[in-house]
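There's a structure below that I have some questions on.
With one protein chain withheld, the remaining protein chains of the complex are depicted in position.
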Amino acid sequence: MAKENSQRLAVAKTVKMFIGGAFPRTESGRVYKVNNRKGQLIANACRASRKDLREAVVAARGRAGAWQGISAYLRSQILYRMAEILEERRDTFIDARRALGDTPRSATRSVDRAIDDIVYYAGWCDKLTQVFGSVNPVASPHYNFSSLEPMGVVAALVGHGQGLKGLIDVVVPALAGGNTVVVLADEADPLTAILFAEVAHASDVPPGALNVLTGQVADVAPSMASHKDINALVHTLTDAAQAAECARLSAINIKRVIARDPARKGQMPSAYRVLDTVETKTTWHPIGV
Amino acid sequence: MAKPTGEPLPFGAGDALAYAPAPESTEHVQLDERYGLFIDGAFKTPRSRRFFDTVNPATEQTLARVARANAADVNDAVNAARRAYERHWSPLKPAERGKYLYRIARVLQERAREFAVIESMDGGKPIRESRDVDVPLAAAHFFYYAGWADKLPYAFPGASPQPLGVAGQIIPWNFPLLMAAWKIAPALACGNTVVLKPAETTPLTALKLAELCRDIDLPPGVVNIVTGAGATGQALVAHSDVDKLAFTGSTAVGRDIQSALAGRRTRYTLELGGKAANIIFEDAAIDQAVEGIVNAIFFNQGHVCCAGSRLLVQESIAKDVLRKLKRRMQSLIVGDPLDKNTDIGAINSKAQLERIKAYLELGRADDLASFQTETSLPATGYWCAPTVFTGVAQSHRLAREEIFGPVLAVQTFRTPDEAVSLANNTPYGLSSGVWTDKGAKVFQISAQLRSGVVWANTFNKFDPTSPFGGYKESGVGREGGLHGLSAYLDVQDAAGRGRA
Partner (left out) sequence: MIDLTTLEGADSSDKVRRLCAKARRLHAEMPGLPHVAAVCVYPQLVGVARDALADTGIHIASVATGFPSGQIERAHKLAETRRAVKAGADEIDMVISRGRFLAGDLRYVHDEIVAVKDACGDAHLKVILETGELGSLDQVRRASMLAMHAGADFIKTSTGKIQPAATLPVTLVMLEAIRDFEEKTGRQVGMKPAGGISKSKLALQYLVMVKETLGNRWLTPEWFRFGASSLANDVLMQLAKQETGAYQSADYFSRD
């Protein structure tokens, strides 16, 4: 738990979740122990229930129109603001990584990378449709164009041990695409995820646009996959049985399933990750007077 | 025309001024009595040894007998596709791949009349539509994607797209040849080989396309056609050596496929059902809108997944619109699909006609006001007169479920918000229509509609360059256009941050 020294007793932080812009405890009333890699207890984290998921999806659905509706320029600035705040809290994040057992070097590298990745995705917000949309030269007198729109509510699962990088990889591209997001953080590293939620909270990310749950995949994933108000599920699960079960349950509402293999080479941030979470809308209009 | 009697024309009386039949000739159509499975470049007797009839829904007469592929047959086809992928198709220079597709397009154009007639005979759609829409668009699809074969990197900035391998493709009966083109053309252009299963009731144009592929010397195994019913499709879905599954059909079957593919590496795209809202605002050009309503729901007997099956009309013009619509509907000619005057042909199958009739019964059981054109339907064949139900509520099944027939559900609205709310109150999200003369409103409303295609002041337009596909339960992925390529490629980003 929190460090002590002879002068004073440190004030330990209660780790809560992030739903609808607030930091509630879990509805389940249950916590689980978070250990560092040496097996020492570093905190208790909320063990989210499916009801927490339900509340998070309500918050995300409620905000979907607004987050989609703001200009891409503004969304870009809000994401960039996240990078600014994260940079400001860089040491806090590095400390959190080290508390888990990262070496100083690897802690620093992962946090710096997170910041730079967010900057990268922030820049895509107002370019995505420009680069990946199209004007289509149909063979009839119509003006026809394809633009990109968010899928809506995207749920995300971060696989075991993927920590901050796993979180950024699934959450930030979906936000950049204009989706609202409900993410279940890496079970082994809920603390960094909640720090990240605090960054979002301080960055004008509208309440409900990002919701962070902590807990266990087995508790939350089935309800996530079968939830009919979730449009897409992005995950980096490495457990094949869990991934297959999520894929099977997702068919209930033809949920888009984006399975990312964290072991696959070339896992750099990419515009194609944003594309995974958007729909193409094609509009026709006749030409003529 | 008028009978050549010596008497004066009974002007305005009887059928003297009715259009005379103008049937398209079927003389040049050559159909075999029996078709095997097109596997590895040749027609083969199915291992199943079983055949089924394909019937002309306008005459109920059998056109040919067609092989019913079983799992072993499907396995043969997949193996042939795999061999062709490895030996012929992936080593081939992309430009050469493209040239094969250009050949297909050209010969399809040459033989357009024959394909159109067969399409109308096998599926019941009016010859005017198969001649002017289905076949030309199918050829255009091959022509469009032919050109992509050697230009794929331009479609994926910063990435290196790679073919997936063997594509299994399952298509419906509403646009048999066109759907085959939508599936085969991009798959081949991207370097994949295919096993295509046409719908049970409309296999003939796909089999003719197989003949065409053979005739233009497409390497054996690049295109394989396995005919059959649901079980054949299931065998294709279940085959472990299929790298990609593309399906067009009902949401229920799409859901089963998505579920069946869980845990497998097989990628999939799905084009599923719809219940599109066609929204008419009071500032629309009303007569054009009425044409649009007719085209939206009665095109192809309403057997269209993106049909405008829900009409939302602003209350202030509802009476006028309905009056004009009824009048316009009276001039729709229902009858012989091969007659060039026909607007609405035969319902594709007896089973589908039963389904449509069940919905008509539902509407009547709910005491909904309805209107049906007065038209004499032929005694044999499967027919349904165009039907409109008014005063429909969102809670009525007529407003919620895909009917896939010439049945329109009408509701009124007062404000744009109400229209959008009604339009989006469905699990589907394939298409929508917006009719208004105000440009700003077109953009406002079309951005709020949760559907993959929005037709503004038009409806049911298709083009190879135009991506098509749904939101929500209407499907996954896009077909057509630049966006349709990604359905058949593995796109690895090479330019992500840190590499560019």
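Annotations
So that you can tell them apart, the chains are marked A and B in the order they are listed, and the count of residues begins at 1 in each.
To be clear about the criterion, a contact is a pair of C-beta atoms (placed from the backbone, for glycine too) under 8 Å apart; a residue touches a chain by one contact, two chains touch by 3 or more.
All of these numbers come straight from a predicted model, not from anything done at the bench.
Listed residues B:R50, B:R327 or B:R414: the one in touch with the omitted chain is B:R414. Considering the full assembly, B:Q394 is the residue among B:Q330, B:T380 or B:Q394 that touches the omitted chain. Touching the chain that is not shown, out of A:S49, A:S110 or A:N253: A:N253 (per the contact rule at the top).
Contacts to the hidden chain, counted on subunit A, fall at residues 50, 53-54, 57, 223, 226-229, 252-253. Think of the hidden chain as still there; on subunit B it touches residues 315, 366, 391, 393-397, 399-400, 411-415, 418, 421-422, 424-427, 472.
Operating definition for what follows: only the chains that are shown with their structure count from here on.
Work out the mean CA point of subunit A and of subunit B, and you get 37 Å between them. Partner subunit B is touched in their complex by these residues of subunit A: 116-117, 120, 131-132, 134, 136-140, 142, 144, 146, 149, 151-152, 231, 240-241, 243-248, 250-254, 256, 266, 268-272, 279-286. Within the complex, the subunit B residues that touch subunit A are 140, 157-159, 251, 254-256, 258-259, 261-263, 270, 272, 427, 442, 446-447, 450-458, 461, 463, 465-469, 471-476, 478, 481-483, 491-499.
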